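Contents: one structure, followed by commentary.
One protein chain is absent from this view; the other protein chains keep their places.
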Amino acid sequence: MKWVVRNADVAHEVDVENVPGGFEVMMDGEAVRVDVIRLDRAIASLRYVADGRSFSVSYQRGRGREWRLGVGVRDFDFEVLTPVEAVEADAAAASSGPSRLEAPIPGKVVKVHVAEGDEVEAGQPLVVLEAMKMENELTADQAGKVTAVHVEPGQTVDAGQALAELE
Amino acid sequence: MKWVVRNADVAHEVDVENVPGGFEVMMDGEAVRVDVIRLDRAIASLRYVADGRSFSVSYQRGRGREWRLGVGVRDFDFEVLTPVEAVEADAAAASSGPSRLEAPIPGKVVKVHVAEGDEVEAGQPLVVLEAMKMENELTADQAGKVTAVHVEPGQTVDAGQALAELE
Amino acid sequence: MKLLVANRGEIAVRIMRGCREMGIETIAVYSEVDRRAPHVLMADQAFPIGPAAAAESYLNMDRILGAAEVAGADLVHPGYGFLAENAEFAERVGHEGLIWVGPPPAAIRLMGSKTESRKLAVETGVPLIPGMVDPLESVEQLEAFVEEHGLPVLLKAVAGGGGKGMREVNDRSELAAAFDRARSEGGAYFGDDRVYVERLVTNARHIEVQVAADQHGNAVYIGERECSIQRRHQKVVEECPSPVVDADLRRRLGEAALAIVEGSGYQSVGTVEFLVDPEGGFYFLEMNTRLQVEHPVTEEVYGVDLVREMINLALGRELSLRQEDLVARGHAIECRVYAEDPLKNFAPSPGEITLLVRPNGPGIRVDSGVFQGSIVPLDYDPMVAKLVVTAPDRPAAVARLARALQEYQVRGIATTLTLFRALVEMEEFEKAEFHTGFLDELLASQRLAELHGVQDPEAEAAAVVAAACLATLEAGALADDPYAHAGGSHWWQEGVRQLHGRFPR
Partner (left out) sequence: MKLLVANRGEIAVRIMRGCREMGIETIAVYSEVDRRAPHVLMADQAFPIGPAAAAESYLNMDRILGAAEVAGADLVHPGYGFLAENAEFAERVGHEGLIWVGPPPAAIRLMGSKTESRKLAVETGVPLIPGMVDPLESVEQLEAFVEEHGLPVLLKAVAGGGGKGMREVNDRSELAAAFDRARSEGGAYFGDDRVYVERLVTNARHIEVQVAADQHGNAVYIGERECSIQRRHQKVVEECPSPVVDADLRRRLGEAALAIVEGSGYQSVGTVEFLVDPEGGFYFLEMNTRLQVEHPVTEEVYGVDLVREMINLALGRELSLRQEDLVARGHAIECRVYAEDPLKNFAPSPGEITLLVRPNGPGIRVDSGVFQGSIVPLDYDPMVAKLVVTAPDRPAAVARLARALQEYQVRGIATTLTLFRALVEMEEFEKAEFHTGFLDELLASQRLAELHGVQDPEAEAAAVVAAACLATLEAGALADDPYAHAGGSHWWQEGVRQLHGRFPR
């Protein structure tokens, strides 16, 4: 199968073919034979047949095509897409709308610093969310105008819930 | 549901009823309220609602109705049967045939001490089985006559495979 | 004998382990979200005491004391946090005829007040950082202090601790805002919005002394701990001994600590915290009248069992330790594993732990409050475990820590292991060249990001190949493939938008 494995830093085209005792992998035009053994749903062993190099890989799928892989002490976040999906994703990204502030985690709204109509600069605090005994200041990721505020102090919110809209 | 929980040492009649937040258990005529939480397929937490007594129980099912439970440092092996099964099991046990020597584990037959027709005493060595670098002497569990020998030295056997018959 | 642990998480487990070894039965209390928590599973008896919110469960004295009565407890151990330094609770435990495993309420009250404890330090001749002994009445007062002593200054909630309710101010324009925030946090978390100010000593190290005192007039200090690697005044890495403390400084710190112990009538194990400036001068900060989070590094290096000692002291027994016998051997380092994502400005990362592989082998100790399958609740402190490594000397301990961090795998939640893996490779860490501001400065800079992002093409290529192969396997997997993705992963819910190796600027 053909895959596009990418994140903001890297993008690789990988062609994977099942063969007896492992996989024949073509990565960016280079061929390698590997053996991948899944030990459970979170750990796998990757071995290069040619030189015996062995890696213990922890992995986890996120939403959609997101994967987080751990190799040794390094974590890597990738999208793993089919070529078609990759093209669609790019198209979607190009036509991104106004910015929206979402709660990164469940928590309690302690303060709301802005009101509808306010002009804000990038990095300006908008909402203070309390979780795990710490106050977390959520800031504007871009300069713009506040078109809507969906929450008020004291309110509890879920992860991903919209708090405010910018444009 | 009604159960007969027993082994060679004990036998209990237990009636279990699902109730909100746990179970209503009638054991040998005594009623207790317990909460049983399964953490995974091998560990559960048992709590007595009345006095808060809490036990971490590791459990595993064997073949058929066999269970092994670990409570603290003690292991218990039980059959957990429906009343009907209990009766049937007793009937079956009553009509048990001649004794048969089975391989308790997979291994390699190193020696066969007896031949068909030999008279043996209880505890007399019949077969020496090698496994995990140790020779294990399998002995007659009763006195009697060897009616059949199914294996010869050098042969590998599976767990449960018949090695010899006594009567 | 029965002991009730009025706490949760790793410290409740640690205390119960100590009790089991002493033949003492254990009683757990738990909130609704902790029904499956390890401390509940380990206890001989367990009682629910209310909903998730700490105020209604682990801070609810009536419920806890009620459980103690039903269970027939003889002792109550508060652990750290929650009610550990609450003098009223200690008193109520006594009034119920139970034994409080901790110092006398009077000592808790005395040392719990920043102002009172500072007064005691003055009386006993222990040096202090310039600061106001009384709480601030107004912003004006704060500005006046800054006028006199200059910046930076530190705002501290009177009842604060553990880095909570503390604010550093470097710019006059921030004074008012910081004052408000410190007061609101103080009020929210400690029910006391009084705040006081002190001069911030820069490039200082946080070095604390472990003490133990019995009810018969015996007291010892059990070496020091270096806790300079902090994030927002919250300890992240601790070690024993301190790389900068020599025998003479150790003795002087120890004697200053024992002066505080004597002056406060302290009985139990406890910790006296100091700031040590680059010239080796030291200043009394505060005393923690409880078992400290980082007590294991002292246990490993001095070969003592502080939980056992603490319980014996509460039972009125004599101190089992003599000063001359307390000799350090080897070096220990503790890393606090928090459910926070260093790649997302340390955003809390609650959720289910879908994979947990612990390091093991020589010189590794993990005190943990979770297991694979645990759900880390949003309601409490985000620390899920403590990784402690011990080796014959500091370089070997650092190497062992690096090895342990390779073995330690957690999935489902983000943790500070990611931070430690970058930290352990840094020259400053290897050379122990740090101060209390070290980590915050590092996080503000791009250096850690660059370090973490260090090109590791071999690992990256392996990750890409593995990702593609695993995606292929899943694409071909049947619905009932036991290894197929289980879904509901929480790191995603945090909204993973960050890039590989990108640290908050």
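Note that the chains take the letters A, B and C in the order they are written out, and that residue 1 is the start of every chain.
The rule is short, and it goes like this: a residue touches a chain if its C-beta (ideal position, glycine included) is under 8 Å from a C-beta of that chain, and two chains touch if they have at least 3 such contacts.
This one's a predicted model, so the numbers in the text were calculated from it and none came from an experiment.
K.L.:
Which residue among C:216, C:252, C:329 or C:431 touches the omitted chain?
P.N.:
Hidden-chain contact among the options goes to C:329.
K.L.:
Please pick, from A:39, A:87 or A:122, the residue that touches the omitted chain in the full complex.
P.N.:
Once the missing chain is taken into account, the touching residue is A:39.
K.L.:
Please output the residues of chain C touching the missing chain, sorted low to high.
P.N.:
On the chain C side, contact with the omitted chain comes from 13-14, 17-18, 20-23, 296, 299, 303-305, 307-308, 329-330, 358, 360-368, 391-392, 396, 399-400, 402-403, 406, 480.
K.L.:
Name, in rising order, the residues on chain A that touch the hidden chain in the full complex.
P.N.:
On the chain A side, contact with the omitted chain comes from 37, 39-40, 45, 47, 51-54, 56.
K.L.:
Touching residues of chain B against the unshown chain: what are they?
P.N.:
Missing-chain contacts on chain B: residues 1, 3, 5, 7-10, 12, 14, 16, 18, 23, 25, 27, 32, 34, 36, 38, 40-44, 46, 55, 57-63, 66-78, 80, 102, 104-107, 110, 130-136, 159-160.
Everything below uses one rule, namely that only the chains that are shown with their structure count from here on.
K.L.:
Looking at C-alpha means, what's the farthest chain from chain C?
P.N.:
Checked the centroid distances; the maximum from chain C is B.
K.L.:
Any idea how many Å lie between the Cα centroids of chain A and chain C?
P.N.:
Here chain A and chain C have centroids separated by 30 Å.
K.L.:
Using the average of all C-alpha atoms in each chain as its centre, how far is it in Å between chain B and chain C?
P.N.:
Centres of chain B and chain C (C-alpha means) sit 48 Å apart.
K.L.:
Quick check: what residues of chain B touch more than one other chain, meaning two or more?
P.N.:
There are none in chain B.
K.L.:
Specify, in ascending order, the residues of chain C that touch 2 or more different other chains.
P.N.:
If we look for residues of chain C contacting two or more partner chains, we find none.
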